[in-house]
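The complex is shown incomplete by one protein chain, all other protein chains being positioned as in the whole.
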Amino acid sequence: MQTFDLTTADQDFIAEVESRSHQNLKTCYQCGNCTAGCPYTFAYDYSVSQIMRLIQAGQKEAVLQSRSLWLCGSCQSCTTRCPNLIDVALVMDVCRHMAREAGYATERAVKVFVDSFLKSVERHGRAYEMGLMVAYMTRSGRIFTDVDLAPTALMRGKLPFKPHPVQGREQVARIFERFRQGGING
Amino acid sequence: MSPLDDLKTAIKSRLGELDCVIGWEQGYDQLHATPLFIRSEADLDRLVIGPLAVHNLATYLPGLRGKKVGIIVKGCDSRSVIQLLNENLITRDDLVVFGLCCSGVVSHRKIRAALPVDPGFVEAVDLSTDTLSITASGQTTILHMADIAADKCQICQYPNALIADVLVGSPQESKVLTTLACQEEFEAKSEAEKFAFWQETMSRCIRCYACRNACPMCVCRDFCISTSRDPLWLGQENTPGENMMFQLIHVSHLTGRCTECGECERACPVDIPLLLLRRYMNKQVQDVFEHRAGTALEQTPPLLTFKVEEEGIKERGW
Amino acid sequence: MSPQNIRELRIVGFLCNWCSYGGADTAGVGRFVQPTDLRIIRVPCSGRIDPLFIVRAFMNGADGVLVSGCHPRDCHYAEGNFYARRRLEMLKRFLPITGIDNRRFEYTWVSASEGQRWQHVVTEFTRGIHTLGPAPSFNPVSETEWNKLAVQASEGQGCPCHG
Amino acid sequence: MRIGVFICHCGSNIAGTVDCPKVAAKALTYPDVVFSTDTMYACSEPGQDGIIAAVKEQQLDGVVVASCTPRMHEQTFRRAVERAGLNRYMFEMANIREHVSWIGKIMEDNTIKAQELVRMAVEKLRRNRPLIPKRFETVKRVLVIGGGVAGIQAALDCADGGQEVVLIEREQSIGGKMAKLDKTFPTVDCSSCVLGPKMVDIAQHPKITLYACAEVESVGGYVGNFHITIRRKATYVDWNVCNGCGLCLEKCPSHKHPDPFNENLCTAPSINIPFPQAIPKKAAINPQSCLKLTQGKCGICATVCPLKCIDYEQKDELVDVDVGAVIVATGYDLFDWHKYPQYGQGRYPDIITSMQYERLLSASGPTGGQIKRPSDGKEPKNIVFIQCVGSRDRSVDRPYCSGFCCMYTAKQAILTKDHLPDSQSFVFYMDIRSPGKLYDEFTRRAMEEYGAHYVRGRVSMIYPQDDKLLVRGADTLAGTQVEVQADLVVLAVGAEAAAGAAQLGEKLRVCPDQYGFFVESHPKLKPVETNTAGVYLAGACQGPKDIPASVSQGSAAAAKVLGLLSKKELESDPAVARVNQPRCVGCGKCIQTCPFGAIKEVADRFGNPKAEVIDTVCQGCGICTVTCPQGAIQLEHFTDNQILAEVQALCPPKIFANYE
Partner (left out) sequence: MAKIAYYPGCSGLGTSVEYDSSTRAVCRALQVDLVDVEDWSCCGSSPAHTVNHVLSAALSARNLAQVEGMGLDQVATPCPSCLTNLRTAAHKMAHQDFRDQVNALLDIPCRTNVETKSVLQVFDEQVDPQLILSKVVNPLTGIKIACYYGCIMNRPPVLMRFDDHENPMAMDRLMCALGAEVLPFPLKVECCGASYGIPRGDIVARLSGKLLDAARRLGADCLVTACPLCQMNLDLRQGQINRALGENFQMPVFYYTQLMGYALGLDRTELGLNKLCVDPHRVLGKIKQPVPVK
């Protein structure tokens, strides 16, 4: 296990998480209610309450490298039940943004899925599931993902081969374009 | 029979039970009326009413407490009577009210301004429904009543006496206008402009206390806190600040009590528009408490009571 | 005349003894740092505060006046703050016609346990007064101004409609 | 006038950020000030001696002390100037600690502010005049509101001290929450064995009058002379006759109503005596469920009652009583755990409150002391206790610690093991708070000797799985999620202000704090006093408290009352309103607005109406002074001139002299 040097806590990191999430993380008293309710805890490396504690301790690297950030399903059970009214899921989201900006992707498959999804939306204006699956499999190298489901889904007409046309897809594409130009933190 | 005759008949029938009846008579010339204290039928002959009878006679009532008094009131004056009754400052049983239906009174200040020169002594006055002709120094000027009516009459909502044992004349309708242009214009000014206006206006004030003495609601008389040592609210320096302080004491004490009779402004020898302050305060009282002083008996002045939940007051958040 | 620091403006507070004065004490005990402009006059109850005290303070050059009492229903004297609320609300609404900016006057309720709220109120109110700056003086402050005023007055400006 | 000014350093509390000698020097320039000095601790014995010496040596006739808040030491210094031979009202205080040195950081600004506050105090003092208190007799009787353990202790101590006591209790029996408990911590002795004899003492004490089923209707008067109206609610049984034989209970055919004494775990007859040790042991009819009162039929209890004391026509009764002092001991309520939807909101019968669990543990409870779970009556094996349900939780507006839940949970874990040796308790906690005498040892015993498994973390959700309850929580020390298949879940619900406390507080003019508990006069020095003279607090109505603390406060409040009533006469505060009769126009506005009826109309020698203040009734609020336009009624010590002098001191008029 690591030893954290508490005297070198990264105050800027704490401040950044607080300001981007608009949450006061000092109010977290580590009751563990978020961890208790989180359905994903079994898959995490750090539990949610530990992530909160690490942020309080200013341990930027440990937080941003945590796989938990990528596995949070934003199911809101932590936010809904926090006794200190902290929007915990939002804090997880913000840390995930910061991890992405810092170039971390400790659950690569999740990141590739997200990127493929957004790529698909950028190109077609809507999520095109067939194209998304192909793109994901190519990029992740996991070409057998869900191939077992394909016959069932295809048979039931649930995976159309062609994307549905959106007239305003250029508008959607421009959203992505301006976003990349703007370098917005939000 | 004219309303005046009706009135005289009515007074005659009640005079026996009263110490006096307060009305108006001609003053030093035909243009100016002056209060008349009727003690006998002979006095009654001198009684006048009409647009020149400007005074609010209710001002005399608190001083005559304990005596049985009759009083002639216009619609506006009657509000003062009601307010005095509501404040327990006069006794209903000692009072006989002869109410008039009033079509308005003149503003001497406007007459003065409308005449080419200050007439000094007026030789003759001729009144018709719409005009007033004044003869002074052999010269006759005809003025239109609309131009010389007192401000309060232009927006009068209570032309007929609201309280009367005897009501004479035919009831008049209240005016459509409810606010004066000059009032709105002044209220629209910036705070700095208003401040400068009062600073300058108050430097004219000579602290003669005529406004206070004419006010029917100023019942403290010799014990006004503006002229007392204990408590000592006001310095004696004649500065705009102290003069303004005096006016603010007056308005403050009139909160929810002022009947807008305008006697203060009429009495002011240096033409300070005191009603600007009072009309504004009355509007606030109306907005917050839905209260108009002297318009109904048994009203409690709003500052002498409270509600646990005040609908009219929005708490300001911090 | 007592010394006055130029960094500070003149802010007078009228506080009821039972709630708000206690609240200000609580803020002190908690070391809740506040601007130093405010000077507090202790009165038994907000019902003792004559609106004319506030007017007097303004006429004497106060830049701001803050009144605070017990929350409605919590008055030590049962009803004092109910009367105060009516009186102070009327003053607050009346001030604009006199040319005194009514943001210079506020009234609020702070209980003895609300030290933090008191800190907040004082800080916010003081900041507001500093934004408004020093209040203008009703009396001329120099001979020149006196003379100017005298000339204006002799010309008689009067009411807008009285000419 | 000769005024002396004393600037206190308060050690470094003031002197740290205020230049005290400079303030003292400046004070010498103020009018009438003939002596000024700074002093290390003005309130200490040498400090007070210094003031007294100065008064004598300098022939002072007024003293200003600039130190802490007058709410702290005004009385101290008033007594000091009185010892020096001055009237106690010839004294003023400037608060340069709470309002200056503790809140401002800049020494220069603080010093100027302190100087101005001293100046203000001097100007006020120049207009003070000696005031002499009036003396009045007190009623030698005490009202105690609330018959829980705090109220019982207070009532007994007052009565033993020789005062008459009226004890009123809202419920049918005294005993409060403690009467429902099985055992008490940390001794695990039987609650009813401890409390029972005290309850009997209440019933038997010749100086105590007990009104159960009674509430305060209205309160008038003032310290030493309160006029209380008590509403005795209809019980439909003549309690003068009823001997508590219980025959009616047995025969009552309507017994489906939930039993509040047993926390609704079972039902009770519509005519009932809540528990065997009830004091008074009298039956009362529940008008909501009684067939006779709701539907007009039945009447069996009246038939079977051997003493014929049933009276279906009985009405509420109002009783007036005059007392000299009031002790409020209205206790607390338990937090309504239904505010946590994740705990099922009552859908799962085997999630119960800690108080319900006490009733299950109690030999006089619905299960005769056997732990059986409500759903199927089976003995539970795995029992989960969840602490901080409605405590330390902002999301349900209860951010405070209820203080006693840690201890009673440990007690319940211990008792569980005693009752069911094969059981296993799991306690979810955030922090263990056990600072009392032998308290921490007690919680350690629960873990070490009784094997309670303590888990540090909250429980996020509970849901049924087959016939168990799946409790999902966190073990933050292990850093993970944990699950327990529980047979029974006990929620350690916190304390909150009692329902009705706000209304009672309004009647007694006792303020609630932000959570609804009553505020004491000073958190350290006046813990049982309130801001209303003659009204005292005992027990959990002031904040959550366990039994030892409640009993201590009951005794403390009683001591205060005995002290107060030991004086034959009390002095009234002379800072009351006074009418300057010549100025009064007799309009009666002051009479109309006085909340206390302290002003009456009199006639002067000419028969003119005038106002007159009844000194001992006037509370000194000053509403009348503001109401009077001619300033004829002035509140002594806070007159217009005194306050105006303070305003003038702070805002010296800026007049450019335009005259020679």
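Labels A, B, C and D are assigned to the chains in the order they are written; within every chain, residues are numbered from 1.
Just so it is clear, a contact is a pair of C-beta atoms (placed from the backbone, for glycine too) under 8 Å apart; a residue touches a chain by one contact, two chains touch by 3 or more.
Here the structure is a predicted model, which is why all the values come from computation and not from measurement.
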Chains still shown that are in contact with the chain withheld from the display: A, D
For subunit A, which residues lie in contact with the unshown chain of the complex? 39-40, 42-43, 71, 73-77, 79-80, 87, 89, 93, 96-97, 100, 107, 109-110, 112-114, 117-118, 121, 125-130, 133, 136, 140, 145-146, 148-149, 152-153, 156-160, 164, 166-169, 171-172, 174-176, 178-179, 182, 184-186
In the complete complex, which positions of subunit D touch the hidden chain? 341-342, 344-345, 347, 461, 463-466
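The working rule: only the chains that are shown with their structure count from here on.
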Count the touching C-beta pairs: is A-D or B-C ahead? B-C
For subunit B versus subunit C, what separation do you get between their C-alpha means, in angstrom? 33
When the C-alpha atoms of subunit B and subunit D are each averaged to a single point, how far apart are the two points in Å? 55
Would you give the residues of subunit C that are in contact with at least 2 other chains, written as numbers and ranges? 56, 60, 73, 79, 83, 87, 137, 139-140
Two or more other chains in contact with one residue: find those residues in subunit B. 233, 239, 241, 303
Residue numbers of subunit D touching subunit C in their complex, please. 69-72, 95, 97-100, 102-106, 108-110, 112-113, 115-117, 119-120, 506, 509, 511-514, 519, 531-532, 575, 593, 595-596, 619-623, 625-627, 635, 638, 640, 643-644, 646-656, 658
Going by the contact rule set out above, which residues of subunit C touch subunit B in the complex? 51-52, 55-56, 59-60, 72-73, 79, 82-83, 85-87, 89-91, 93-94, 96-101, 106, 108, 117, 120-121, 124, 136-140, 149-150, 152-153, 156-163
Would you pull the subunit D residues touching subunit A in the complex into a rising list? 342, 388, 392-396, 430, 456-461, 472-476, 479-482
